[in-house]
Structure formats: C-alpha cells, structure tokens
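All protein chains of the complex are present and in place, except for one that has been dropped.
Residue numbering begins at 1 within each chain, and the chains themselves are lettered A and B in the order written.
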Amino acid sequence: MKAPDFRYTRPVTMAEALALLGDEENEASPLAGGQSLVPMMNFRMAQPEILVDLGALKELRGIENADGGLRIGAMTRYAELAASKLVSERAPLVAMALPHIAHAAIRNRGTIGGSVALADPAAEMPAVLQALDARIELVSASGTRTVPASEFFLGMYETALEEGELVAAILLGPVAAERRFGFHELARRHGDYAMAGVTASATARPDGTFVDWRIAHFSVADCAVRATGAEAALEGAKPTDAEALEAAKEALSEIDFSADLNASAKTKRHLAGVVMTRALEGM
Amino acid sequence: MQETRTITLTVNGETISEAVPNRLNLIDFLRGTLGLTGSHVGCEHGVCGACTLEVDGAMVRGCLIFAVQADGSQITTIEGLAEDGRSAALREAFIQRNALQCGYCTPGMLASALEYVESGGAADRSAIREHISGNYCRCTGYQAVVEAVCDVIEGRVST
Partner (left out) sequence: MSGPLTIFDKPNSYIGRTVPRADARRLLQGRGKFVDDIQLPRMLHAAFVRSDVAHGKIISINTATAKTMPGVKAVFTGTDFVDVVEPYIGVLSHLAGLRSAPQMPIATDVARWQGEPVAMVIASTRAIAEDAAELVEVEIEPLDAATNMELALEPETPVIHKDLGSNLAWERVVEAGDTEAAFARNDVTTVERRFRFGRHTGVTLEARAAVADYDPSEETLTFSYSGQAPHMMQFIFAKHLGLLEENVRVVSQDVGGSFGIKIHTYGDEIATAAASKLLGRPIKFVADRMESFLTDIHARDHLVDGKIAVREDGKIVALAFDDVTGIGPYSMYPRTSAIEANQVLNLTGAPYRIENYRAQSKVVFQNKNLMCQYRAVGHPIAMAIADGLLEDAAAEIGMDPVEMRRRNLIPDDAYPTTSFSGMKFDDLSHHRTLDRLVAAVGYDARRQEHAKLREQGIYRGLGLVSMVEVTNPSPMFYGVGGAPIASQDGATVRLDAGGGVHVSSSVTEQGQGTNAILAQIVAGVFGVPIERVKVTTGDTRTTPYGGGTWASRGAGIGGEAALQAAYALKEQVLDVASVILQSSADKLDIDAGDVVDAGTKTERISLSDLARTVYYRGNELPSDLKPELVATRHYRVTDFPFVFTNGAMAAEIELDVETGFVKVLNFWAVEDCGRVINPQLVDEQVRGGVVQGIGGALYEECLYSEDGQFLNATMADYLVPMAFEMPDIHVEHVETPTKTSVLGAKGAGEAGTGGAPAAVMNAVNDVLRHMGTSIHQMPMTPERVLKALGKV
C-alpha cells in the first residue's frame, strides 16, 4: 500500500504556494498535516500530481489575539491548540473537542485547517466552528475572503473552497462571560470517528434560561449540520427543561440523517437526540 | 521516473543526507534506506500506531509523513531511544511486567508511553489507557503496559 508517485514542492512564500495551487495546468493538492490525505494516498484513493507542502509557510501558523477573539492559523496543529492557554480561555469548545480527535500521535501532526478543508462528515471541528459562529478565512492568488462556518460546509468532503483557494485561518469572535458550551460524542472506541456527536453554545441568563443557541451535529449526516429547529425549540429554556428538550429532539428530524457502517439513519436519529441531551446536561 | 529530492536530517543524533523518492514515507525511509528496522509498519493508514516515532520532539506516525517532509528534522527511533538511555526505565518496566509479547507493537507503544511519562503524566490508569489508545496491541490486552507505565511514574523501577 504505497502512495503513487507525485511532484513535491515546499513553497516558502504564500505567493508561491497560491500560484502553484492556482495553476490550472496542475492537479495540485495542498498538504497540511497529512493525517487524512496521506492515508488516502497510501490507499491510492487520492492521486495528486503535485503536493504543495504548506509546512514552511509561517503565515499559516500560530494562535493570535484578534479583536478579543482568536485568529488560528490553518496549519496550527491540534497538539498546539491543546497546549494553548488562549484557546482554553477564549475557545473552550475547541478545547473540549480536542481530546476526542483521534489519538495523541495524530494530534501532534494534524491541523485545524486540514480538517476544515477536508470537511469529513464525522470530524469534530466543522461542528465546533459552526457552534462558535466562526468565520473561515480563505486565501487565493486573487485575494482573501471570509466565509461563515455555517456557509462553508456544504456536503460530504464538500466546502465553499474554490479552485486554487486555501484555508488560511479560523477566526473566532470574542466570547462573552455568559456564553456556555456543550460537547458530547459517542465513539465506539476512544479517538474513533463518532457514531454521533454534537457541539452546542448558548448564552446563560441570570434566571438560568439560555438564549441564542448554536447547536451543530456531526457524524450523523453528509456533513456537520446546524440543528436550527432544535435551537429554536430551546430558545429561552433551561438546558434541562424536559419539555423544551423533547421538542428539540423532535426538531432533529429536519436533519437528513445518513447511515454508516456503525449505524443506520434511524439509529443516528436516535443517537443525535441522546448526545444533544447529554451535551446540554453539562452546560 | 520516480521524482526524488535530497533531504538532510538528523536521525538518532547522526546527520544524514539522502536522495529519496518523493513518495517514500518516513517509516519506509528509516527501515529500508537507513536499515533502522526497529520501527514497524502495521497498517500504513495511521491507525495501528506500530510506526510511532519521534519527529522534532513529538511522537508521530511514521507512515503518515513523507520523508521529504522531514527534511531538516530531528528524528529519534526506538534504536535511538535505547542508545540515549531515555527509554531505560520504561524498558525495564516493560520487561518486569511482560508488557510485550510478540514485540511488533512495542516500538510504537514504548514511544507513546514515553511521551506520556516525559510530559509529566500521572499514574492514572484511565489517562494512561487514553494516551496509548492509538497503539494497537493484539497480544497483551494492554493491562501490563498500563502497569509498566505506572511503575515508572511511581518510581518502582530501577535501572
């Protein structure tokens, strides 16, 4: 199981990288942490002509303060996120999800931008970013644009990325002190892709009720998906309010559940409700 | 026909310069080109952990990095971990607990266990199990590995 042959480049400037990726003559693929792409190449399911290794691009690395929020470079590794005090303070939901992403050795190499660009339906980050109202900064030879996370993930391995475009950074807004977060996933083995998972955020009011819900499920459909019906059902309710919760679970039927090897769509539907309940219990 | 590139890297303290095919992954480079056969290949898709080794201070999967990406890196394999003494206490604990049977997962398991110990991990069985949860062992059932890691952390092993 050996990767097919390819040309390899390791540009040291963004311009160089973007020129390579934008050149329509080549079937170029960006290489971030490689923890998903390289296995696919070893299986020969991915056969890029040129690998553009982003490893030398300092612009794509690092976790910075950005207007009270965070700017996380696409090439930032999960292990770096886990070690970052900024992340645990300003993006606790990211920190909650990290231990569930594969295993230590994968997190030492895998990057947040790689996960976002791949848009695996079972990955945690696409859902986390939707629950955080994150924006994705995209860059190409023709410039930079940002796309809200809720408009970025379009389907199975399908994103708003256009030809020649690269995920440059993840932008997270400032977090209010009253903002609460929930995360729960059910993986058959620790570190596996989940059978079902959910991320949630909401603002707690002094009376114990929560508003402005963001709930996103992963590993239940073609891509990480906002549960807007559930959000509406919970608006103004306490997370433990049985009636609201029941309505929220009912509203999950808006999701187009899809089966995988571990669960039928029906089972996904059931588990989506269970993980949501459990995530909310922790908020 | 195979595209190659010359890389220079440090392996177990030794500086090495080699022309390698672009598509050669790091584990095959170490095993096949350099003859460092101590690290093993188990699945070639990053799941089993047999090829776990140290690149620039972090334990990573040797099958998910192309050798060309490791240009300029510092690499330590199971052989290096033995030579520089870093793994001495764990090795002794693995022997005392029989935390290996066939020995095929061992280089990767030892690397993951070492990362846990060196990062100041506690003698918490569940946390240890979580940390080594990416290293498949078909022989031991894992308990002996957990015991060995606890022995080292709690200072029950002398070397």
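The working rule: a residue touches a chain if its C-beta (ideal position, glycine included) is under 8 Å from a C-beta of that chain, and two chains touch if they have at least 3 such contacts.
Since the structure is predicted, the reported quantities are computational estimates derived from the model, not experimental observations.
Touching the omitted chain from chain A are residues 1-5, 43-44, 186, 188-193, 195, 261-264, 266-267, 269-271, 274. Against the chain not displayed here, chain B makes contact via residues 1-2, 21, 23-24, 31-32, 35-45, 47-48, 50, 77-79, 82, 87, 91, 94-96, 98, 100-107, 110, 125-126, 128-130, 132-146.
Everything that follows uses one rule, which is that only the chains that are shown with their structure count from here on.
Chain A contributes residues 1-8, 10, 31, 34-35, 38-39, 41-43, 51, 53, 55, 79, 99, 102-106, 108-109, 189-191 to its touches with chain B in the complex. Across the complex, chain A is touched by residues 1-3, 5, 21-23, 25, 28, 44-46, 49, 52, 58-61, 63-66, 68-69, 71, 112, 115, 130-131, 133-135 of chain B.
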